[in-house]
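A single protein chain has been omitted; all remaining protein chains appear in their positions.
We just call them A, B and C in the order they show up, numbering each chain from 1.
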Amino acid sequence: MNTFGHIFRLTSFGESHGAAMGGVIDGVPANVPVDADALQQFVNRRHPEPHTGGTARREYDVVEVLSGIYEGRTLGTPIGFIVRNHDVRSGDYDHLRDAYRPSHADYTYQMKYGIRDHRGGGRASARETVTRMVAGALATQMLQHLGVHVQAFVECVGKAGCRLNPEELDIPGNAESSHFNPTQAGAKAIRQEIAKAQKLGDTLGGTILCVARGVPAGWGEPVAAKLHADLGAAMLSINAVKAFEIGQGHQFSSLYGSEVQDLMKPDANGRICFAANHSGGVQGGISNGNDICFRLVVKPVPTLMRETPVVNSSGEAVAITPQGRHDVTAVVRAVPIVEAMTAMVLLDHYLMSKTNHL
Amino acid sequence: MNTFGHIFRLTSFGESHGAAMGGVIDGVPANVPVDADALQQFVNRRHPEPHTGGTARREYDVVEVLSGIYEGRTLGTPIGFIVRNHDVRSGDYDHLRDAYRPSHADYTYQMKYGIRDHRGGGRASARETVTRMVAGALATQMLQHLGVHVQAFVECVGKAGCRLNPEELDIPGNAESSHFNPTQAGAKAIRQEIAKAQKLGDTLGGTILCVARGVPAGWGEPVAAKLHADLGAAMLSINAVKAFEIGQGHQFSSLYGSEVQDLMKPDANGRICFAANHSGGVQGGISNGNDICFRLVVKPVPTLMRETPVVNSSGEAVAITPQGRHDVTAVVRAVPIVEAMTAMVLLDHYLMSKTNHL
Amino acid sequence: MNTFGHIFRLTSFGESHGAAMGGVIDGVPANVPVDADALQQFVNRRHPEPHTGGTARREYDVVEVLSGIYEGRTLGTPIGFIVRNHDVRSGDYDHLRDAYRPSHADYTYQMKYGIRDHRGGGRASARETVTRMVAGALATQMLQHLGVHVQAFVECVGKAGCRLNPEELDIPGNAESSHFNPTQAGAKAIRQEIAKAQKLGDTLGGTILCVARGVPAGWGEPVAAKLHADLGAAMLSINAVKAFEIGQGHQFSSLYGSEVQDLMKPDANGRICFAANHSGGVQGGISNGNDICFRLVVKPVPTLMRETPVVNSSGEAVAITPQGRHDVTAVVRAVPIVEAMTAMVLLDHYLMSKTNHL
Partner (left out) sequence: MNTFGHIFRLTSFGESHGAAMGGVIDGVPANVPVDADALQQFVNRRHPEPHTGGTARREYDVVEVLSGIYEGRTLGTPIGFIVRNHDVRSGDYDHLRDAYRPSHADYTYQMKYGIRDHRGGGRASARETVTRMVAGALATQMLQHLGVHVQAFVECVGKAGCRLNPEELDIPGNAESSHFNPTQAGAKAIRQEIAKAQKLGDTLGGTILCVARGVPAGWGEPVAAKLHADLGAAMLSINAVKAFEIGQGHQFSSLYGSEVQDLMKPDANGRICFAANHSGGVQGGISNGNDICFRLVVKPVPTLMRETPVVNSSGEAVAITPQGRHDVTAVVRAVPIVEAMTAMVLLDHYLMSKTNHL
């Protein structure tokens, strides 16, 4: 299964060290202007910034759109695209042809398929997410026409940072913003935490907060494909994401019901508004008009820059020493991917909601 | 959207106070014996036990199987079933016809559809999960033929209980087991916590741990429909579930990579085994042969047994006092539903995996 | 696979001699009034009329709607329904437990599933189509709100009848109309042909013309799920239907291009109109605003009222003499089912078309 979405659908392909990544975006609303430069810039955001834990590998993710856009507008037909894999030093991975790295997908792919492309993780590489950036860029542009803005933030990395308050966040923020931790203290502490881990040759996980502002009440589905379930599945599909929570999330576990009711009241103009947003903008799987707020946890990068005991496909214990390029943490790089997936899910649910009425 | 699954699919229907709940299970493997008594008993487990925070409402959820099983074996054709809604005192809900209860789906359904059945929550009621119990019962029986056993446990309720160690759990346990908290201290503390909240007229959330033992390596999908993403979506689709984590989950956020590697090694017989299971049995979206372990958070029941300020559909502030029957906590009742959904997802992925090879 | 449709979906269940037929209709537009009497009357049309080749078996297909409709309007939630199987003389089928009837699905079900319900054809019985009548009745009512009317006609049975001209047909016709052959000569000849076959103990096939009037330009899909491909698949899914053609159909094979161009021209009011409708209202998989016209061929009922050589499951040659009740022709009974399936496909494509634009 390599297709995301119900109406607005991305079907992607590509192994990390194959010829190209790419995909087909189907269910695209027609006759909508597309800003090709903004699309490419959105994709560029996936590049790691040197000071935030990313690797030195430079990727020129040049998006070639092959169909579905004509004279600057969507045709309604599928948008096919590719992103060539350039900076490929497959030789770096020869020592992995026959080794199953711990906490990677080497072993599980081999067990599932009986074959795998070991170079750079093959299909399991985070490079796969470049295709989501392309579809997410498109969805983001479309949501802007609907007044919906999605923004994600690095909340914590390792033991640095702390829980952010969505209400205090500036969304949509400055376009130049790195969507990094928005507090000065948090950002500094996180950079220090990353630098420390790098010295240790170790790696770090963290948490990301994502907020969608401007979603009206009524997007979502009642039983299967609940809005937060679709968001959860989208987040959990991102490499290294291991937990998802909506609204107050795991804090709901230890609070009383009386502490987390989202009471409603009429505002000065007689419109319904909410006294709180513990629910994170979704009730019963359907948006209620508040900010949609959720968090996710990214595990530490499993490859450490040290000798590591592994088993090979003959079942023998051997040791490998990682080569190539590896991030200290995937948290920073995950931020734009979180935004992309969120935009895709929201646009998809918007389109579904159009079929609710005759 | 009211369909779960890719191959093994449940499409359900039913409002809480309508004529019946029911569904169609399609993609059922043929010629498999079905134990009808065990199926009904599995569904009965959804009934609340009086000492664990459930309500006094007795539900006789009699499953009427209408098709797809003949002379005790599955035909491979869809299994249609209904469960009549009997103990319905719709009059209890008249005061809600025009009121949007806080942290319920009343308002969002109205916004989405422009109409709703206000009685007992309508389609948004947890009564909907009875249909999942039926499909889950069937999936559970089929998984048993494959040597796979799913069991969920109440880990915490409110501030009582603590994180369980999956390795120490007896699975499949005693059939008489309530799948409640398996530690004596935890169970006692949780019962006390529930009793305390009940006196306060308040409600509680909590955490559930679910373990699937016996899943071989190789079930799951690489990008969309990753095994843990499908499990996450299934859990988040259960009423009141607000968070999901696989393996070490949100603890990954603050640990070093060196602390959470699942190293592999050959065992005495030369077979590959794992020194740890931080990952919760899934790598890259595909099972690795370890226990599949995940947790979820249930929010407190939003209806408190006290006067509550609400708005009505005219946007006026009014107050309601809940009538009818309401649980102190949904955690206990959610356990068998968690097991049911887990079994459905696992069987579905098993069937998908059969198409991986010519 | 027992689900029809993309957005408006019917998932059905039921064996001919099981407890009930039924289904779930999902993707139903909300807040639309439903005329329950008209729905039941639509379903009643599936009953054979004595003079048109149907059997003497009376079926009281009482539709029990179990969900999704509240106070006479659709809720947007799935509509579950059942139709009990009453007049079941399963004993009539004991002689078929171990016999594969020619040109029936007995053998293929056994080969696919390794098990089958032999009573009355089980899932392969045309009784399954009662569930399509329910969904089709609902779709028909919704299409009427959109100004779309679907009507099918018996064109030929055996060698009687002849090709009808859609332009001359009165649509929507008299509600009392049997949707039989609308020409006096054709109707008379067809009744004689059926009477003749009945005397011979033989059976007949025939052709049905279906016309949908009022479909605007723009419904359909460009590559997969073309409007006429979805209509074709829907028709071919009806028991005994063996051919489908849109517009001029198989006559296109032997005509010159110059004979079948649908030239367009401005009408007196400057609107585009068509000089001909050889295409049957669909171009490139998308409706063009003309009548949608297609035909289908129903094969003769395979069970003859005479001794028939068959093989049993041990591979031995035996003979059976049909008992129970069998139609001379399925053509007449298929007409309302054709209308039901057509309405379902059209409503589905209407709903899909709503997602074409932001």
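Keep this in mind: a contact is a pair of C-beta atoms (placed from the backbone, for glycine too) under 8 Å apart; a residue touches a chain by one contact, two chains touch by 3 or more.
Every value quoted in this text rests on a predicted model; they were computed, and no experiment measured them.
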item	value
Hidden partner chain, touching residue among C:Leu146, C:Leu169 or C:Ala243	C:Ala243
Residue touching the undisplayed chain, where the options are C:Ser16, C:Thr77, C:Gln141 or C:Ser353	C:Ser353
Of C:Val62, C:Met111 or C:Ala195, the one touching the omitted chain in the full complex	C:Met111
Touch criterion as defined above, residue of B:His145, B:Arg163, B:Lys188 or B:Arg306 at the omitted chain	B:His145
Touch criterion as defined above, residue of A:Gln41, A:Ser67 or A:Thr321 at the omitted chain	A:Ser67
In chain B, positions touching the absent partner	7, 27, 29-32, 76-77, 142, 145-146, 222, 351-352, 354-358
Footprint left on chain A by the chain that the document does not show	1-3, 9, 11-15, 18-24, 26, 30-31, 64-68, 70, 73-80, 82, 112-117, 122-123
Absent chain, residues of chain C that touch it	1-4, 6, 12, 100, 102-105, 107-109, 111-114, 123-124, 128, 156, 158-159, 197, 200, 202-207, 216-226, 228-230, 232-234, 236-237, 239, 242-250, 252-266, 270-272, 278-280, 282-289, 297-304, 308-311, 315-317, 352-353, 356-357
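By definition in this document, only the chains that are shown with their structure count from here on.
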item	value
Farthest-lying chain, centroid of Cα atoms versus that of chain C	A
Chain A and chain B, separation of their C-alpha mean positions in angstrom	26
Rounded Å distance, chain A centre to chain C centre (Cα mean)	46
Residue list for chain B, restricted to those that touch at least two other chains	1-3, 12, 112-114, 123
